[in-house]
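The complex is shown incomplete by one protein chain, all other protein chains being positioned as in the whole.
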Amino acid sequence: MPLWNVYHPVGAYSEEEKRDFAARVASDYEAAGLPRFYVVTLFHEVDRGSFYVGGEPVDDVVRVAIDHIARHAEDPARRESVRNRISSVIQPFATEKGLRWEFHVDETPRDLWIINGLVPPPNGSDAEQLWARENRAIPY
Amino acid sequence: MPLWNVYHPVGAYSEEEKRDFAARVASDYEAAGLPRFYVVTLFHEVDRGSFYVGGEPVDDVVRVAIDHIARHAEDPARRESVRNRISSVIQPFATEKGLRWEFHVDETPRDLWIINGLVPPPNGSDAEQLWARENRAIPY
Partner (left out) sequence: MPLWNVYHPVGAYSEEEKRDFAARVASDYEAAGLPRFYVVTLFHEVDRGSFYVGGEPVDDVVRVAIDHIARHAEDPARRESVRNRISSVIQPFATEKGLRWEFHVDETPRDLWIINGLVPPPNGSDAEQLWARENRAIPY
């Protein structure tokens, strides 16, 4: 469900760092009860001449665009928690590397979402827990 | 209107397959009454080291992110039909090639959408039908 598009400067991350970053993202959603395989993270290298902040070319910024599909935080406290968790995931791969960063989350309709031909099971259902345990989409 | 961003493994599709895939997408929306040129499909090759599902690098997954602008399905039955149609379009280019796949659709505001400086005509209007017949944006 969550789709992370990570736009980053050329060479900002080694293969190992990308893997660590993606694993950290997946673990965060898994800790919140989602099947781990719901989490898709795509890294996009953007060269300085194609990456602008305030109209200036940059090579020190990570811009993360996130879609949340399975879960939409309802109340302000939970939304704050979502913000903070995502910040905690990004910081080691941005601030601690001397990179500036920004993210925003969109929340898209759960009922227009399909994995391998299957409608993902309802939040908190037995089927969802099975998907989480097996870490794959299973007809239910 | 619909914008399809197709993130796929390196070499997953030949030029011909991409063209077939894109034509299939366009035909599906055209069959639903939309001008064919509304349909934009972009293919993005993502290498294994930049494509993660559940924190693991993958080279056998197609991830499609779709924006619907011109039409938003209102009731659950139509939304199910949208899901099924999109699934039918993707399957020959995923399941049948041994690739896992996932898509989600976002629905974005129709009134913040412009083609070649023109506000696309209202759903079902004579002007929209003209655009569909001529397959291009025409002042109306």
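For clarity, chains are labelled A and B in written order, and residue numbers in each chain start from 1.
Please note the rule applied: a residue touches a chain if its C-beta (ideal position, glycine included) is under 8 Å from a C-beta of that chain, and two chains touch if they have at least 3 such contacts.
Being a predicted model, the structure only gives us computed values, none of them experimental.
A.B. asks: Would you indicate which residue among A:S14, A:T95 or A:N123 is in contact with the undisplayed chain?
C.D. replies: Residue touching the chain left out of view: A:T95.
A.B. asks: Quick one: say which of A:D20, A:D59 or A:E107 touches the chain that got left out.
C.D. replies: If we include the chain that is not displayed, A:E107 is the one touching it.
A.B. asks: Spell out, residue by residue, where the missing chain touches subunit B.
C.D. replies: Residues 1, 3, 15, 18-19, 22-27, 30, 35-45, 67, 69, 106, 108-109, 111-117, 119, 135 of subunit B touch the chain absent from view.
A.B. asks: I need the residue numbers on subunit A that touch the omitted chain, in ascending order.
C.D. replies: Here the touching residues of subunit A are 7, 46, 49-57, 61, 63, 65, 68, 73, 76, 79-80, 82-83, 86-87, 91, 95, 100-107.
Following the convention adopted for this analysis, only the chains that are shown with their structure count from here on.
A.B. asks: Measuring from the mean C-alpha position of subunit A to the mean C-alpha position of subunit B, what distance in angstrom results?
C.D. replies: That pair's centroid distance is 22 Å.
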